[in-house]
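Here is the structure we will look at, set down as C-alpha cells.
Missing here is one protein chain; the remaining ones are kept as they sit in the complex.
Going in written order, the chains are labelled A, B, C, D and E, and every chain counts its residues from 1.
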C-alpha cells in the first residue's frame, strides 16, 4: 500500500503541513462565540453532498471561531483545509463535536490529530443520534401531534413543534457549551502529550474510517453471468462469500491512489458519475 | 472514567492495600489442609445471593488455609477482604480454582493479582461446568435412574446416587490436590515475575469482568412510548440497536462511581431493590 | 503448553536448524528457471494426501530452483525439510506463492520465517481461488460449453477447453514471474529487517494455523448417551455449546505433543486411522 | 375550488422554506402535522389542513433521512397532497396517492442534487487554501438557494398546472440517468474518504484501517462498537508508551 | 390415607435437608429419583414413591440452576407431589399438577431469599476487615438454617393443611413485590462487579474492560471465548515486556 519511497516523501511533506506555525494557545472563546457557532450549526447540511457530506457546512459553523483563533493567515488556511474533509454526524449532536474541536484548535493541535478526533467522535454519533432523534423522539412527538390533529385541533401542530424543539435547541446549545468547556479543561493535558494524543486519536480515527468504508460506500455489481444453465451472481455468489464490501474497499483504495497522484476530487467525481451512469446503462451496476 | 485526580489518589491507596506486609512464602499446606478445603467447598453456596453470589461461601472454604498462611493478622484481614468479592463458578470445579489461589496466597501475590486470577479462571469455568455436569452428567445419571425406578426398582435411586457422586467427589478432591500442586510448582516463576504476572492476570480478569457485565447483569426496560399510532419500544427499537447491554453497563458504572464515593453495598442494594420494585410497579422494568 | 524446559531445549535446537549456513544471496533465477517452476507446479497435487496435502508436490515444483540456490548441501536439506510441511492452497494461484518463497530462499531467510510466509499467503489464497475458479470460472465456461454441446456441436468442447485454459495458463505463468520479481525487489528490505520480518510473518502464519485447525480438521463425535428418556448428543448439546472445534483443537494439540516427543508422522497416521476405523465401528465417530 | 396563482406561489414559497428545514434548521416545521395546517390556512380551509396533516404525519411516521439517504419526500408529498385534498375535496388517502409520484420524483431529484453538489467541494478546497471565509459562506448560501428553488418548482408546477400535466413531466425524466446518479451518490463517499486518508493516513495507521474494515465488513459490527474497540486499542497504546521508563526501574529491581 | 402430623413433620425435615443439597453438598439426593422413594418410605408406601420419583425425574430432566437462576423448585415439587400421589392415590401426573403452584412459589421465594441475603455481604465485609473467621463461618451456617427452614415450611404446610388451604396462601403473595425482587436479583450482580472493580480497576485496565464488553455485548461471545482471547492478549503483553533488553542487542547488531 504505497511504495516506501512514496510514503516517505508523503510523510515528510505532511509533517510540515500538519503543524500550525503559531503554537501559542489561541484567544479565549466567549459565550457569544460559542452561541454563534451553535446558531451557525443549523446550516450544517446547507451544502450537503455525497462526496464530503457535511464538510462545508461544518466549516461554515466553525469559521468565526477559527478566524479568531488563527490570527496567522497560513494557519487559518491550514485549519480550513482540514475541515473541508469528509464528515457525517448527527445534526443535533454536532455542536458537541464542534466544542471539543474548537478547544483543540485553540491548543494548536496538529491538523491530522484534530481531524482524527473529529471522525472518531463524530462518526459514531451519527448512528447514535439517528436512533435517538429520528427513530425515537420524532415518532413520539409526531404521534402526539397527529393524535391531536386528527381530533381537529390546531394544538397538534403547536404541541409537536414546541415539544420537539425544546429538546432540539437545549441539546444544540447545551452540548456546545458543555463540550467546549470540557475540551478547554483538557488543554493542559493534551498540550503535555501532544504526540501521544495525536497517535491515540489517529488510531481511533483510522479504525473508524476503515469501518466507514465498509458501511458508507455502497457499491455492488448486478452482474450475473448466465452461461447456458449456469447462473453466477458475481456479487452474491463470489464477492460476498470471499470478502463482503470488497468493491467499496477497492474503489476507495483506487480513489486514494489517484488522490495521491494528484488527481483533483472533481476529476474523481466526474469519473465516478460516468462510471455509475455507464454501469447502470450497461447493466452491471 | 474517573478524573485523573481521583484515580491518582486511588491508585496510591490501592498500592498500599494491595500488598501483603509479610512477603515471606507461607507455611506449606498438607494433604489434610487441602482435603479440609475440599470438604468445606461443599458449602460454597451456603450464603448464595445475587450481589456477590458465592463470595462468602468461597471464603468459608479457604479460611483454615488462609489462617495458616497469613500469620500476620493484617494480612489475613486483607486476604479475607479480597475474597469477599463477587464470584460465580461451577461448584464441582471450584476446588480447582481454590487450589491455585491458595498457592498464590502462599507466595504472597498482591490481592488484586489474586482476585484477577480467581475471576479469570473461575468465571469461564462456570459455563463449562454447567454444560458438563448440569446439562450432561445429570440427565444421563437421572435417565438411567428413572428407567430403573419406573420398573419399580429401588436400584434406580441407588445407581443414580452412586454414579453421580463418584464423578462428583473424585473431581472435587482430585482437582483440589492437582491444582494446588500445580500452583505450588509455579511459585518460583510467579515470584520472579510478580509484576508481570499480576499485569497479565489483571488483563484477563478485567476483560472477563467487562464480558460478565454484559452477560450477568440483567436489566432491560419494558418502556413503550405510545403516542397516537406510534409505538416506540425503548429496549428493542432504540437501546438494542445502539448498544446491547447498555443498561447493564450504565448501571454497573453508576454503582462503581457510587462505591468509589464511599457508598456501602447495603445502601446500593437498598437503592437497587427500591428501583426494581418501583420500576415494576410503575411498569418500566 | 509445553513445559518451560521443553520449550527452551526446543527453541535452542530450532535456532540452529532454522538458519542457513550460507547466508550469501543465492544465484539469480532466470526466466527459464521460473518457467520451469511454473510447469512443474502442474504436479502440485501429484502426491496429494490428507496429512500434508500438497506438500511433496509443492516441493517438487521448487526443487530445481532450490538446488540452484542452495549450493551447500546441508542448506538444501534444511530447505527441503521445511517445504515438506503441510500446505494447501489453490493450484492456479500457487505460483504466486512459489515466486515469493523463492525470492525469500535466495535471500536466505530463516526456514521458520519462510514457512510462516508460505502459510500466511498460501492458506487464504486457497479459499479465494476456490471461489474465483472452481465456483465462478468453471461453471461459466462449462455452461457455455454445455450449451453448444447440447446443440450437438463439437465446438462446445473446444470453446470450453480454450476459454478455461487461457485464463488458467496466463495466471499460472504470469503470477510466477510477477511474484518472483516482487519478491526479489523486496530482498534488500527483508535482509535489513530479517528478525522483524520473521516475527511479523510468524504472527500471521501462526494466527492462520490457529484458524486452520478450527477449519480444516474435521472431527466430531456422533456419541449420544441415551439414558431412559434422556438423550444427550455430546457434540451438539455439549461440545458445540462450550467450544466449537474443541475436538479438532484437542486432537491437534495431542499430535503436537506426540511429535515433540519424537513420534514419527507415520506412527501418528496409523494411530489416527486406527482410531477412526475403531471409532466408526464402535459408533462414536 | 380553484387555486389562484397567488396561492400556488405562496405554497411554492412554503415548500421553499420547508425544504430547507428538512436538512437545515431542522425545527421540523416541515413535518405534515405542522405543514398541513399552513397549507390549509393558505387555501382558506384550516380545518381540512389540520386533518390532512395529521393523516400524512402517520403515513411518513418513522421516515427520516438516515446517513444522507432520502425516503420519498415528505414536503412535496404534504404540500401537493394537502393542496389537492383541499381543492378537490377527495380524502387525504386519495390525495396522497396523487402526490406519491411527485414525492418519489423529488426523492430522486434530491439525490441528484446531492451528487451534483459534490464538484463544488473542490472549489471550497481552493477557498479554504486561500482562507477565503466569505467564499465558503457564499457557497453554503447559494446551495440553500438552489435547494429551496428546486422545492419551489416541484410544489408550484403540479399545483398550478394540475397533477395530470405535471405528471407528464415526471415521466419525462430519463430513468437510467437518474438511477445512475443514485448509484454515483452511493459510491461518492469513497472520494471523501480518499481525501481524508490523504491527510490522515500514515503507514503506522494502516493496520487500524484494516481492523476497522474487518470488523465492519465481516463481523458487521456497528460503528459505535468499532469505535469502542478502537478506543480500547488506542488507550492500550497510549499507556504503553509511557512505560519504558517504569520498566527499567522494574528490571533494575528484579535484578535482570 | 391420612398423613399424620409426625409424617408431615418428617417430610418437612426431608425438605430441609434436600433443600440444602440443591445448592450445598450437591450429592443430588434432592433429585426426584432419590427423594421419591424416601417420601414413599416415610409414608409407608415405598413402591409408589419409587414410581412417582421416576416419573418426576423425567419431568425435571434438564432443569438445574444455571448462573444462579432458579427453575421451578424440584424439591417442593417432589415432596409435595409425591405425598399427594401416595395419600390420595391419584397418578403422578395429576399430583405434579397440584404441586406445580408450590414449586413455582418456592422458585420465586428462593429468588427472594437470594436477593434478601445480599445485604448480609456488607456485614461479611466488616468481619473480613477484622479477620473475624468465626463470624464468616456463622453467617454461612445461619444462611443454611434460614434456607432449610424455608423449605421445611413449604413442605410441611401444604402437606399438613392440604393443598386447598395452602393454595390460598400462595395466592396471597403480593405479586409486583415478588416480581420486583426478581428484577432486583437480575440487576444485583452490578453491585458485585462495582465492588470488584474498586479493588481491581486501574486506568491501565479500562481498555480490556471495554474489549470484554464489546465482545460479549455485540459479538455475543461466550465467556470462555473471551477468556481465551484475553489470555492471548495477556500473553502478548507478558512477553513483550521482557523484550526491551533483547531489542537493544538486536539494534546494536543491526547497527541502528
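A few notes on this one:
Heads up, the rule we're going with is that a contact is a pair of C-beta atoms (placed from the backbone, for glycine too) under 8 Å apart; a residue touches a chain by one contact, two chains touch by 3 or more.
These numbers were taken from a predicted model, which means no experiment stands behind them.
For the omitted chain, the shown partners it touches in the full complex are A, C, D, E. Residue-wise, the contact with the chain that is not shown comes from C:264, picked out of C:21, C:35 or C:264. Where subunit C meets the omitted chain, the residues involved are 1-2, 7, 10-11, 14, 42-53, 55-57, 59-60, 63, 67, 73, 76-77, 80-86, 88, 91-92, 111-112, 115-116, 119-120, 123-124, 126-128, 130, 134-135, 138-139, 141-143, 145-150, 152-154, 156-157, 160-161, 164-165, 168, 196-197, 199-219, 243-245, 248-249, 251-252, 255-256, 258-260, 264-266, 268-270, 272-273, 275-281, 285. Even with one chain removed from view, subunit E keeps its contact list with that chain: residues 219, 221-222, 225, 228-229, 231-233, 235-236, 239, 244, 247, 251, 256. Within the complete assembly, residues 203-204, 206-208, 210-211, 213-214, 217-219, 241-242, 244-245 of subunit D touch the chain that is not shown.
Convention: only the chains that are shown with their structure count from here on.
Each chain gets a centre from the mean of its Cα atoms; the one farthest from the centre of subunit B is D. Annotation: the subunit A:subunit B pair of sequence copies touches via predominantly different residues, less than half of the used numbers being shared.
Interface comparison, B-D versus A-D: the higher count of C-beta contacts falls to A-D.
Ranked by how far their CA centres sit from the centre of subunit E, the chains are topped by D. Once the centre of each chain is set as its mean CA position, subunit A and subunit E turn out to be 50 Å apart.
A straight line joining the Cα centres of subunit A and subunit C is 43 Å long. Shared interface positions of subunit E, defined as residues touching 2 or more other chains, are 58, 61-62, 203-204, 206, 208, 210-211, 213-214, 217-218, 222, 224, 241. Counting partner chains per residue, subunit A has residues 127-128, 135, 139, 141-143, 145-147, 150 touching two or more of them. Contacts between chains, counted with the stated touch criterion, involve the pairs A-B, A-C, A-D, B-C, B-D, B-E, C-E, D-E.
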